[in-house]
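As you look at this complex, bear in mind that one protein chain is not there, while each of the others sits in place.
Let's look at chain A:
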Amino acid sequence: MKLIEAEKISKVFTDGSQRITALEKTNFSVEASEFVAVIGPSGSGKSTLLTILGGLQQPSEGKVLINGNKFSEESDESRTKLRFKEIGFILQASNLVPFLKIEDQMRLVNKVTKSDYEEELVNDLFESLKISKLRNKYPKDLSGGERQRVAIARALFHDPSVILADEPTASLDTERAIEVVEILASETKNKEKATIMVTHDERLIGYCDKVYYMQDGKLKLDKEKSKKHKPDEKELNR
């Protein structure tokens, strides 16, 4: 099932008299349990794609469907609502609120949705991401790897259908980066999410089901691996 689908989306900026095409007409979709990477040099339009998919900006043309909802055609307010419900963001630095303890980061979601805090749900999630011991700490007391694991927990917590990760391993060393991507990959499978990761870190693409390469606003499929494929050492250390 396609959880996120972009139909003929494009993005054109005008800079003075110049027209800059940040994203050329693109079709793109990700299914449940699929972990997709978008790689490419900086300025290639990766982030533009991600922000359009995440509803942070509108495409110049085309439309985005998330879980069947015509995302890009909604009003700002209902897009915000949909974004909150259907999308989990994992950002480069960290999407954590600095003054909330790790457990309270999750509780915030319940506060916004005015729902009850389910302790067991959090326990299970923390257990699977190996962050149970961190629940009473503040983000500043965590290592970079721990912070990103918490960020993943936060993104997964409200059970979105799509995970959008923007350079989630940018500030991590290889070992931590791989750890984070492994978790991301396994959670994508276990919880049947559609995960899109933008990165320029090619060490990580071995964990992805599909790799797209982006250059000058053009997106093309770079590699598709069979579902059971596991990356070998060489691939990781490339």
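Here is the rule we use: contacts are C-beta pairs under 8 Å (C-beta built on N, C-alpha and C of every residue); 3 or more make two chains touch, one makes a residue touch a chain; residues count from 1.
The criterion applied here is as follows: contacts and distances are computed from a predicted model.
J.: From the list "Sulfide dehydrogenase (Flavocytochrome), flavoprotein subunit", "Outer membrane lipid asymmetry maintenance protein MlaD", "Putative hemin transport system permease protein HrtB" or "Chemotaxis response regulator CheY", give the UniProt name belonging to the chain omitted from this structure.
T.: UniProt lists the chain left out of the view as "Putative hemin transport system permease protein HrtB".
J.: Of the residues listed, A:Ile4, A:Leu23, A:Ile87 or A:Leu172, which one is in contact with the missing chain?
T.: A:Ile87
J.: May I ask you to list the residues on chain A that touch the chain which is not drawn?
T.: Residues 47, 50-51, 54, 56-57, 77, 80-85, 87, 89, 91, 95, 97-100, 104, 107-108, 111-112, 138, 166 of chain A touch the chain that is not shown.
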